[in-house]
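Data block below; observations after.
Right, chain A next:
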Amino acid sequence: MWMKSWLETRSRVTFALLWTASFVLLMAAPGRDMGKSSDKLGIVLSMLALAFVFVPVWLAGSGIRTQQPFGFGSSKGLHGSTLFTLSLPVSRTRLLLVRAALGLLEMVAVIVALTCVVWLFLPAVRVGTGPGEWLLYVLTVSVCASGLYGLTMIAATLVDDAWIVPFSTVAIILLWMLQFFGSVPAWANIYRPMAQGSPLVTHSVPWAPMAVALAVGAAGLLISLRIVQRQEY
Partner candidate 1 sequence: MIFRLTPSSGVPVYLQLIGQVKHAVETGALQPGDQLPTIRRLAEDLVVNPNTVVRAYRELQHEGVIELRHGSGAYVGESKTASTRITRRDRAVVESAVERLAAAGLTEDEIRRLFEHALISLRHGASKGGNHA
Partner candidate 2 sequence: MPEVSQRGSSDPRDCVIETAGLRKSFRGLEALRGLDLRVPSGSIYGFLGKNGAGKTTTIKALMGLLRPDSGDARIFGQPIGGDAAGVEIRRRIGFVTEDKELYPYMTVAQVIRFTRPFFPRWRDDLERRYLQAFELPPKQKIPKLSKGMRSKLMLLLAICRGAELLILDEPMEGLDPAIAEDVLGVLTGLAAAEGTTIFFSSHQIADVEQIADHVCIIDQGRAVVAGALDDLKSQYQRLHVMFSETPPQSVAWVDGVERVRHDGRMLSIFASRNVEAVVDQVQSLPGASVERFPVTLKEIFLECVRSH
């Protein structure tokens, strides 16, 4: 099962890596003459956060439906081989859990990889921060992103393959904009810890938003499970 999910997602992972890497590279170039290092760090983090926010969207998959390695082209809502998968003696729960777990691991891998790249190639951002805080940063971002991952999973189980990415992208952006219009309390805002609110800036661990993110992620997973179990093919 793991092997299958990996084969399905490996090109997506590559894409996610490239996507985020290009983000970083884009800002590394003109960023040389930006102000103080602390400002610079903030900017870099914001850009990274922007990139990381969308990683779950790419990696969350299509529920338990078989994915095309690069799902854009699939116009038929249901790939025939999904029926084959469902005829195997595996519960739908397990199918979804394996897919979700692998996606999460890939997401964390992308975050770690990119963070390392940034750390290596933009020495300016290292100023005033220690490796411990970078680790915390990775952890924080991962946890918060997993909240978004859980949400995307729901979309992935409900929405037609070709529409998952645009749909989730829009949803995530809308949620992000909520913080400006509504009065989202600081403890619930899971976007902030990925940028301004991250341990690298505040030098503290944002427990509350992380807990919220975990809760949201778990809820997303459970809802997706229920949906998948009741679906018909």
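Here is the rule we go by: contacts are C-beta pairs under 8 Å (C-beta built on N, C-alpha and C of every residue); 3 or more make two chains touch, one makes a residue touch a chain; residues count from 1.
Keep in mind how these were chosen: all candidates are chains of the complex that A comes from, given by their letters.
The shown structure was predicted, so the numbers you read here are calculated from the model rather than taken from an experiment.
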item: Chain A in this complex - touching candidate among 1 or 2; value: 2
item: Candidate 2-facing residues of chain A, complex; value: 3-4, 7-8, 66, 68-69, 79-81, 83-84, 86-93, 229, 232-233
